[in-house]
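As you look at this complex, bear in mind that one protein chain is not there, while each of the others sits in place.
Presenting subunit A:
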Amino acid sequence: MLEIKNLHARIAEDETEILRGIDLTINAGEVHAIMGPNGSGKSTLSYILAGKDDYEVTEGEILFNGENLLEMEPDERAAAGLFLAFQYPIEIPGVATMEFLKTAMNAQRKARGEDTLSIPDFMKRVKEAAGHLNVSMDMLKRPLNVGFSGGEKKRAEILQMSLLEPKLCVLDETDSGLDIDALRIVSEGVNKLRGPDRAMVVITHYQRLLDHIVPDVVHVLSKGRIVKTGDKDLALELEKNGYADYIDTAA
């Protein structure tokens, strides 16, 4: 589904090199965790996948279902089925969460040449998905992310993810700012979306998220390179020993 080949990238503004040759292949149905210390390039990778302007790819390529991802605009990537759950979801004042959901769903449907959703159909989908994530009607009426607690923001992200039904979900530190209960609700929401046709990239610092969302593959990212790949036990080992070994390897 996703093939990253020798990806090098830097910050556009000051040309600081962040990614230094990443190779990664993710197949449909797989969940990959990417772990690593601060500054290793985890978030940068997620932004480059989604198409944020602030980064420049200097070398390498990314194929998404065989297509050249880097040639697509951010909204085209979204319509093609790429979803990024933001570490810090953005506030949109005056725009009710419900309204945002409908605009986004219909925008993607339109881009794919599908009909827009009827109001009853839309409401049915929202109610069902919101129920699973413990998102109330009241919250859906509030402006998106404005005054939301940390937990509410993350639940709103997963709600969007489940309604937009992406092929590839990239979760950027979805566990940050969550207490135990919220972490459980969010993880259950994510697990419900696991399926043979969908792949996930879970970016996190900590093992604890991976207790709930159990990955098929774990990668350690350090200084812009993947320095170790293993199964879920690798995460447990990291939890015990820290990143020190791998940082040295990279250096």
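For the reader, a short list of remarks on this structure follows.
Heads up, the rule we're going with is that a residue touches a chain if its C-beta (ideal position, glycine included) is under 8 Å from a C-beta of that chain, and two chains touch if they have at least 3 such contacts; residues count from 1.
Heads up, the rule we're going with is that contacts and distances are computed from a predicted model.
You can't see one chain of this complex, but its UniProt record names it "Component of SufBCD complex", from the set "Component of SufBCD complex", "2-oxoglutarate ferredoxin oxidoreductase subunit beta", "Molybdenum transport system permease" or "Chemotaxis protein CheC". When the omitted chain is restored, the residue from A:Ala28, A:Val95 or A:Leu193 that touches it is A:Val95. Interface note for the absent chain: among A:Leu84, A:Ile185 or A:Val202, the touching residue is A:Leu84.
Considering the whole complex, the residue from A:Pro74, A:Gly150, A:Gly177 or A:Gly230 that touches the absent chain is A:Pro74.
Panel shows subunit A; residues 50-54, 73-75, 77-79, 83-84, 86, 89-95, 99-100, 102-108, 111, 116, 143, 160, 164 of it touch the chain omitted from the view.
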